[in-house]
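One chain of protein is taken out of this complex; the other chains stay put.
Just so it is clear, A, B and C label the chains in written order, and each chain counts residues from 1 on its own.
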Amino acid sequence: MNIIHLILGLFLAGIAAYGIGRLKPAAASWLTLAASWAALLILFLGGDTLAGGNAWGLLAFKMTPLGWFFSMTLLFVYSTNTFFNLSVPAAPTRQAAYPMLYLISLASTIGVFSAENWLALFIFWEIVLWSSTFMIGFGKPGRGSIIYFGMSLLGSFMMLFAILVMGTAYQTFEVKGALMAAAQSPGPALLVFLLMLFSAMVKLGITPFHIWMPEAYHEAPDHFAPVLAGGLSKLGAFTALMVTSFLPASTLMAQPWQVRGLPLLTYILLTVSAVSIVIGTLMAIKQEDAKKLLAYSSVANSGYIMIGMLMGTPMSVSGALVHLLAHALATTVTFMVMAAVARQTGTTRMDELGGLLHRMPITFLAFLTAILSLVGLPPMLGFVSKWLILQSLASQGLFLVAAAAIFGSIGSLLYAFRILSTVFLGQLKPKHRQVREAPAVLLIPLLLLSGVTLVLGIYPYGLVQYTAKIENSLGFADTVQITGLSIQGNNGNLNALLIMGAFAIGFLIALGIFLKAPKSRKVDLMDTYTGGEFIYSPELYSYSTNFFAPLERVYAGLPEISRLYEALANRVRDLGTLVQYLFFSPLPSRTALLISVVTILLIWGEAI
Amino acid sequence: MQMNPVLTIALPLILAFTKIMYRRIANLFLVLGSLLNVLVVFFIKEGQYLMGGYAPPFGIVLQVDAYALYSLLVLNVLFAALTILVTKKAENLTSSSLIALAALNGLILTGDLFNLFVFLEIAAIAAIIIASSSKRYHHAFHYMVASIIGSTFYLLGLILLYKQYGTLNMAKMHELMLASPGGSSVAVILIFVGLAVEVKLMPFSGWVKGVLKNADEWIGPMIGAIYGGAMMIVMGRLFTDVFVVSPKVTLLLSILALVTLVGGEAAAYDSEKMREILLYSGVAQSGLEILLILNGYAALSFILILSNMMAKYVMFLLSGYIVNAAGTDVLGDLKGLFRSNPFLGFAFTAAGLSLAGLPLFVGFFIKLNILYNLMMSHSYWLPAIILITSLVEGIYMLRMILGLWQTGLEVQETGIQIISPSNIKTKYAVHAITLILSLAMVVFGLMPDYALDLAQKARGNAVADKPAMMIGMKGGPGQ
Amino acid sequence: MKRILILGLMAILVMGIYNYAVYDPYQKTTMPFEERDSQAYLSRSVNGDPGEVVYGKSTNLENGAANTVAAIVVDYRSFDTLGEVTVLFISSLGVAFLSGGFGKTIRLKHKPSFLLQYGARFVFGIILVFGAYMFLHGHLTPGGGFPGGAIIAASALVLYLGGESSGEKMKAFKILEGAAGSLYVLSGIVGLYFAGFFMQNVLPSGIVGHLFSAGIMPVIYILIGLKVGSELTGILDYFMREEVSS
Partner (left out) sequence: MMELLSLSLLFLGMYGLITKHHVLKMIVSMNVMEIGLNLFITSLGYQESHLAPILSSKFPSSALNFVDPLPQSLVLTSIVIGVGTTAVALAFAKKIYMDYGTLDLEKIEGRL
């Protein structure tokens, strides 16, 4: 069994799923489940030494530690999500094409991570792109899928340009070789670096390119949004890490162009990432839709990942990788929870929800774990990664960026609390009285993912050790250090077990107080007889709309970046209208005139 | 067994002539004729075929090289498929269609510049008559005026070349032009303009909108795909094999092609109707094709022409059927159409994605090789512009395809599909042929080397061909 | 103003083409007549030099027509002429298609006078014979199948003017048209399978200047004449009809 078999098998399973799906939709969903878990098992057992091979000249595969890490992350997300494909009752899953596209995109992500050749990588990258676009199209009608496709295509064409620049300037398309060749002979290396990073930023959703995220996440079908959010955006991190480690900015910028020991270019990109954190956080705070809110939180978290990779120190790269995994797990859970909530209640708007804690306790628990991890609180995995990233930021003396990162953390508390309090806490809406806990088949992936988040948060040493291995394979001189049970930082060590112990003690104390203290009495939302008031519409009494109104007012008037893209699209449209008016007139005389004028221009232009 | 290529011209002609005596079995004539032609093409060998036994510079020759042969094969197969599919539509036009077939074959085969003009005229008149079957006569008249101006310019340029070089034979013309290229620019420009009208290059393509925006499943594939492709093949023949174009003229004409590429994509982006999008994107594609032809990428332009021809054929054909069923081609009204017609949807999607150059489909490798080769010899600007236009193209193409797959809000709420499968009454043959073509796009997308090799073989000996370095699945240079 | 501007544009275009392509005082971009391909047609030396060709004497030439233009049209570049015939054919098809097939004849507004009515029938025969003469002598004198055919069509026009209606005759014309066209292509195919080349001149070429010379040329001119005549007549006929269906 090697990678080629794996990818080919998944492709074939996808096609089979289509055939089966046309006859018996449920069977196709089971097939996706079986195929993806089998793939996960194979990849897990095979490890990063899973045999590669050359399928077809261009399509050569080789598993690297980095590729294995990414593949495992994505496969895990994909395969846990197959449970949701099983039981979402809405019509779209009945479509036979969905399982096919699901498996094809899964196979292609493995292709991206294990390709030895930039062109093969690009081919798989694009297959992932269009297959996911079609899957988003199964969701709510709207232009989200087109925005996603357009932005991603912009990114992938930037990447293609960079690939071709490498291919023509250095005569090689090999993933590692081309980048290293670029690092040795400057030439167009700066162009390659920038285009590659921009394309990665599009996928990751870093600021100027993030506009697709909220639209696409909002519109994607609820059972596909977890993969989109938790999985596919990580493709960008993969190429970004390749570029920053094999073609570091320090080879592109000479000595005088440095800020705080970092190349100016890196510094600028770090600032952009920091801006991304700030904008993502601020925008997340003011969203009304839970999925959009989570999308903006992804924008902010991508900023952390990007910062970690750009800094290029062993610790920061470890931080980025761990954060990537933490974010993948947590975001997947949050979107799955939203899918479960949407399944049970029919909406993801926060002002229509509330008090689901009592109806869906297990879902709530999973959600709590994920949110804590996103915010970066112990004992979750998110804490470890943020600690690593902040450590390395502080040791570089990049306090501006660090300030943004800390602002993001605090801001994430605000929006995480908001979503928690408006969806699960507060008053249960009268129409949701009959809501029940999500079916067991949906709880399996939730518990699985949040369990992993918790376990890795308590015992992150194996993971960090593996990131050290990745760094080794990426050619880092030194790697992140672990001694005993503590990860070595520059100005402090992290002993996750110790923190867990402290946390457990605190938790026990709190539990004791909770059990000992007198129980609170529940008052229903409609129970207003003391106020002497009759309630007509309970929604108005919900405090979940305009939750952070005072805060939002501070930055309400700021322009949005999506306007820029809209303006660009409108200019293209204007040009099109002009062309239609000028050159496609229905009158033959116009055609004759144009022919004569252009011929004159050609003849005299040639003569002059 | 070996067939003389002139049969691909003579057979349809003789059938067309005899057909007017037997009106009742007209359809049989058409289908039989086009199928016979496909059969004949399989037995044609490469070589030079004299007409009337007179040697080349004096008599007319049919120049059969791999380029002509492959083009002929694709053209005749597509044509035969179309005649089988839409015999009903072509009922009153059997003779015209047969003559159109003969003329297109003649265009591709002939090795004589004036003979080319004659076939150009026959093809143009046949096209105008076919276009007029949509009953919008002023649009067809517009087409007629444009093509008459075009052919006048072509003949003017041709006679100027004759004055300068004293021959009408392509091969001899090329030799003489190589020896003394000076003074021929005006003639070359005139010929270019004359053909540009037919290949839909932009300032000259005013007629395209009128003819194709109302195209049905018969006119669309015929004028939009088959004619466009055949004319482009002629363009490729003239500007890579025959004429020696001065760098200045190349530059001027390339600017024109680039304007077409950018303007066409923008116009398509602006459009909301299916057939308008297709026609504008066809205009843009022809800009790209001409850009490649002018700059000497004969093999690349050849494979691009053929693949575009097939993709456009599928899309125009299906859009014709869709319009028949739905009565409209405004994309907003056709939401969720493919949900109930998945096979049509698959074919349309594959053709569209191939046209937009996405992987898994053959269009991707063609675009990749175009960009790679342009980058090898030019600055980064040209590939950048092509990529930006591809971006625009990808967006509108997917907007159209997704719009057709995705049900609208009102449909999702009410659950009522406007167009159900029973509305689109298509023969199984339509499913079969479009699916075969789109599967071909996938197969060649997975194994592009074969197609690329064929193109190299066909155009490797083209006189002005820049040796293209092809990247296929087998790997490219520097592997 | 606009028109003057466009006239100016046209003038620039004419000047451009004239200056850079036509005007050639030093004969630099003009191939001298003696070196053009057409010289071989004049001396009938495409497939070997027969020496001087003399009117009324030379025999067994590759092409025995006295009229070199006709020799080019119907023999050397006969394939073009097949195309030409096809253009006319498809034009007549187009006119038929656009006129909606067979409709009823439009009655002429005026009643033809006695003189016109009978004069037309009288003149008809003369014109017809002249047309036939034209295409029979096409290889000897200026003229040929196309003018001959046009003259035949003119005779039909005269008949129409004289108040004759076409009616059933059209069917015969159609058959004539189809048969002539098919025979033309067939003659080409006969050449292909009996002599090796499409449209090869398979008959002996005779003595230059004699009526029975130039091999297959007179035959083809007859076919062309009949075809063109019937086609043009058909076109005329279609213009005289109006659609019934609408």
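The rule is short, and it goes like this: a residue touches a chain if its C-beta (ideal position, glycine included) is under 8 Å from a C-beta of that chain, and two chains touch if they have at least 3 such contacts.
In this text, all values refer to a predicted model and were calculated from it rather than measured experimentally.
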**OP:** Give me the visible chains that the unshown chain touches, in label order.
**Re:** A, B, C
Original post:
Which of C:V87, C:L157 or C:M199 sits in contact with the chain that's absent?
Top reply: C:V87
Original post:
Out of B:I129, B:M173, B:L261 or B:L292, which is the one that touches the chain we can't see?
Top reply: B:I129
Original post:
In terms of residues, what is the contact footprint of the unshown chain on subunit C?
Top reply: 2-3, 6-7, 10-11, 13-14, 17-18, 22, 33, 36-38, 41-44, 52-57, 66-69, 72-73, 77, 80-81, 83-84, 87-88, 90-92, 94-95, 98-99, 141-142, 144, 146, 150, 208-209, 228, 232, 235, 238-239, 243, 246
Subject >> subunit B residues touching the omitted chain (full complex) >> reply: 114, 118, 121, 125, 128-129, 132, 137-138, 140-141, 144-145, 148-149, 152, 155-156, 159, 162-163, 168
Subject >> Contact footprint on subunit A, counting only the chain that is left out >> reply: 586-589, 592-593, 596
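Quick note on the criterion: only the chains that are shown with their structure count from here on.
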Original post:
Centre to centre, by mean C-alpha position, how many angstrom separate subunit A and subunit C?
Top reply: 74
Subject >> Chain centre separation in whole Å, for subunit B relative to subunit A (CA means) >> reply: 42
Original post:
Of all residues in subunit C, which are in touch with two or more distinct other chains?
Top reply: 16-17, 20
Subject >> Touching two or more other chains - residues of subunit A >> reply: 597, 599, 603, 606
**OP:** Would you pull the subunit C residues touching subunit A in the complex into a rising list?
**Re:** 6, 9-10, 12-13, 16-17, 19-20
Subject >> Residue ranges of subunit A in contact with subunit B within the complex >> reply: 56-59, 95-97, 117, 119, 122-124, 126-127, 129-130, 133-134, 137-138, 140-141, 145-146, 149-150, 153-154, 157, 160-161, 164-165, 167-168, 171-173, 188, 191, 572-577, 579-580, 583-588, 590-592, 594-595, 597-599, 601-603, 605-606
Original post:
Which positions of subunit B touch subunit A when the two form their complex?
Top reply: 138-139, 141-142, 145-146, 149-150, 153, 185-186, 189-190, 192-193, 197, 202-210, 246, 248-249, 252-253, 256, 262-264, 266-271, 280, 335, 339, 342, 353, 358-360, 364, 368, 371-372, 375-376, 380, 383-384, 387-388, 390-392, 394-395, 398-399, 402, 405-409, 412, 471-479
